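Only one protein chain is missing; all other protein chains are in place.
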Amino acid sequence: MIKDYTLTVTNQIEVADTIYELTLAGAITKDPIAAGQFVNVKIPNPAYILRRPFGIAEVNVAQGYIKLIYRVVGDGTQILAQLSKGATLNVLGPLGHGFPSEFLNQNADVLIIGGGTGLPPLYELSRRLYHEGHHLDIALGFPNKQRIFYEAKMSQFGHTMVSTDDGSYGLQGTIIDLIDQNFTDKSYQAIYACGPRGLELAVSAHFKGHPHAYISAEARMACGIGICNACVLHTTADTSGATNKKVCTDGPVFHINEVVL
Amino acid sequence: MIKDYTLTVTNQIEVADTIYELTLAGAITKDPIAAGQFVNVKIPNPAYILRRPFGIAEVNVAQGYIKLIYRVVGDGTQILAQLSKGATLNVLGPLGHGFPSEFLNQNADVLIIGGGTGLPPLYELSRRLYHEGHHLDIALGFPNKQRIFYEAKMSQFGHTMVSTDDGSYGLQGTIIDLIDQNFTDKSYQAIYACGPRGLELAVSAHFKGHPHAYISAEARMACGIGICNACVLHTTADTSGATNKKVCTDGPVFHINEVVL
Amino acid sequence: MTTLGVQLPGLDLKNPIMPASGCCGFGEELGNLYDLNQLGAIMIKAATSKPRFGNPTPRVAETPQGMLNAIGLQNPGVATIVAEKIPKLHAKFKDLPIIANVAGSAQADYVAVCDQISRAPGVSAIELNISCPNVAHGGMEFGVDPTAAFELTKACVNVSAVPIYVKLSPNVTDIREIAKAVAMAQPAGFTLINTLVGMRFDLTTRQAILANQTGGLSGPAVLPVALRLIHQVRSVCDLPIIGMGGVTCAEDVLEMIIAGADAVAIGTANLTDPFACPEIITALPAVMAKYHISSIESLIHERKGKLVK
Partner (left out) sequence: MTTLGVQLPGLDLKNPIMPASGCCGFGEELGNLYDLNQLGAIMIKAATSKPRFGNPTPRVAETPQGMLNAIGLQNPGVATIVAEKIPKLHAKFKDLPIIANVAGSAQADYVAVCDQISRAPGVSAIELNISCPNVAHGGMEFGVDPTAAFELTKACVNVSAVPIYVKLSPNVTDIREIAKAVAMAQPAGFTLINTLVGMRFDLTTRQAILANQTGGLSGPAVLPVALRLIHQVRSVCDLPIIGMGGVTCAEDVLEMIIAGADAVAIGTANLTDPFACPEIITALPAVMAKYHISSIESLIHERKGKLVK
């Protein structure tokens, strides 16, 4: 059930250059949260009226917290980065649909593709898939070494390789280069990707026709709950636009064939 | 010198129903401050762009703090009331001109007339006049018993009497009733008044022609420093309005004959 | 007379609060979050004769205490709205008056849509949107021209089965001229304001943030402009006004009624907080008590008594 939760900051750490991990405790974990869902966060500064969407990076039901991981890119994230322990935050969620995985066979081979701050929702997904016994290969791309985060944490769940745009760490190249050079010997039952639009376009092209290749799309949002039509995408089925998909309620996770990115 | 000081809240207490005393420490006390000057306070909430003017209620140069006393009447004061120790506040000041007193003879008889939240700047004035050896009579008016503050503190400096509009404490009546009934046997060398417009009009009428009767005027302000013309008053000398006075820079203290309230 | 109730042509409102068009879809999503029967009414998303995808994205941008939108009247078309969206809403929330928002690019479209949608069960009134700033043709073109606005309103009033409220544009030199012209066509009332035209630019790309370049400004930033325009229309006309523009709390609602409104719609505030409308409704009685307002109708009467034309 979507609610406007008041969550308490129990921790905030800078996990890489300009990238923060925020731990938020409160009642939001009492209802089920799917991996890939997101929250819409009220910036704790009354000058800003639009909330900011962030993927849910981790759900801990036992201890009653969620984690968000975000990069400081503008005013809103700048303000979030200043929050310290004990501060409260209004968080609307959980929103959207998560990554589908009910179709997976036992011990399925799965490829996880994460680019930069697209990684957060894939962490929670990987954690769950791993505990369900699936075999994960994980390709992570970052702009450079300073911006790498969660490499070790992802490695817990499967074979993890990293590329950087500038070659300052791991393979120099794009995530598609990384996949082409390292992840071609298996045929994966499912591919889950999240990252900048370029990455998602490349993944969509690369895995064209794959029955279970999913991306989590980004869009400028306002409401996050389907009432404003800010976040629509054309569907591949009907480019006239008469039908369309809202990233906030129909997504953010789509099959790569479903929408025009 | 007027500066935009960043002051630190070192204390905040509710001295009467809805009335708060705020202690602010910082460099503002390093330059001289006259009794009757005011500050223009940035509301620590970015939704508000106009500052709020408050009289300086106390200056402590030795310990480096000033005090403000204000009543919660709207959004801005509501937000100020939530500040706790350690918070910082942008305070522009000191602004305007204080109460003139250089003309006073030694051990002069002086009448102080304070109504409600008009009292704050009169506290600092009384403190100074008392220490300079003048004899103070003090008439204070409040709406009711719950809203009385600083009666004991003012009593240190002179004979103090209180009236309330509803008679719940002291004399039932206006401050002019109080003066008529209790402060007519002396001829005061100076009268200093601050309070709501009604009080100031009554005081102006009552002491008409007195060479040293001063009021501190209120006005809706924006800049507080004379650049916006929000706070003008007509002068009694020229009601055509061609000449006029700004409360923020020409005042807030005026001789009762000077301006049209 | 209840404390919060307001009677307007076609609209028996249990309270003066309704979500504004474009900020509540067709009620489906908000209806999953709270009981919409609590609302005075609902103003559903614009309907046009054909389905519309609307403008390219990005469609929203933030501004100080406001936002720009350039949705471009995205909607599934009047046929689907009448066949699916409205029946679904009406079936779930029987007590909720529905105000259908009608837009178009030519007078004939508006007339056809009014004709059709005004006959849908549950639709209590039409909001005639002659003021959308985000479409290339129609919309605001009508709203800024007194003659076109009059003609269009008259044609729609003639064909509609329910009262018509005409939604005026704030992007005009003198809204009184437009209001007077529209009033001659005898609509039931007005709704105002639609959004102010604005822009934002991205410092990195040096381009407009919105794909449509310009967008409509809404949210608290526009409140003082909305209050002025409502007051101006009220000063030339007795017709009911549903006011909107920047309202976020019960105090704003009362201020808008003082300015000249008879009911108040909440737009952008729903996007910041989907529970904004029920929260405002809940808050109203205490705030009214604070200002000695015994009922919304009494505040409207008090204003009528005072108003100097």
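Labels for the chains are A, B and C, by order of writing; each one numbers its residues from 1.
We adopt the following convention: a contact is a pair of C-beta atoms (placed from the backbone, for glycine too) under 8 Å apart; a residue touches a chain by one contact, two chains touch by 3 or more.
Bear in mind the structure is a predicted one, so any value in this text is a computation, not a measurement.
> Identify the visible chains that the left-out chain touches across the whole complex.
Within the full complex, the chain not displayed touches B, C.
> Consider the whole complex, including the chain that is not shown, and state which of C:P51, C:G104, C:P163 or C:P220 touches that chain.
C:P220
> Could you tell which one of C:L39, C:V82 or C:L196 touches the chain left off the display?
C:L196
> Go through chain B and note every residue touching the omitted chain.
So the residues of chain B touching the missing chain come out as 2, 4, 42, 46-51, 92, 219-223, 225-234, 240-242, 244, 249.
> Extract the touching residues of chain C with respect to the undisplayed chain.
Given the touch definition above, chain C has residues 61, 63-66, 68, 144, 171-174, 196-201, 203-204, 206, 214, 217, 219-225, 227-228, 231, 246, 251, 254-255, 258-259, 291, 302-303, 306 touching the missing chain.
Note that only the chains that are shown with their structure count from here on.
> Average the CA atoms of each chain to get its centre, and name the chain whose centre is farthest from that of chain A.
Looking at centroid distances, B is the chain farthest away.
> With chain centres taken as the means of their Cα atoms, state the distance from chain B to chain C in Å.
So the centre of chain B lies 47 Å away from the centre of chain C.
> Could you put a whole-Å number on the gap between the CA centroids of chain A and chain B?
Centre separation, chain A to chain B: 57 Å.
> Between chain A and chain C, what distance separates the C-alpha centroids? Give it in angstrom.
Inter-chain centre distance comes to 36 Å.
> Can you pull out the residues of chain A that are in contact with at least two other chains?
Only 46-47 qualify.
> Touching at least two other chains at once: which residues of chain C meet that condition?
Correct list: 65, 220.
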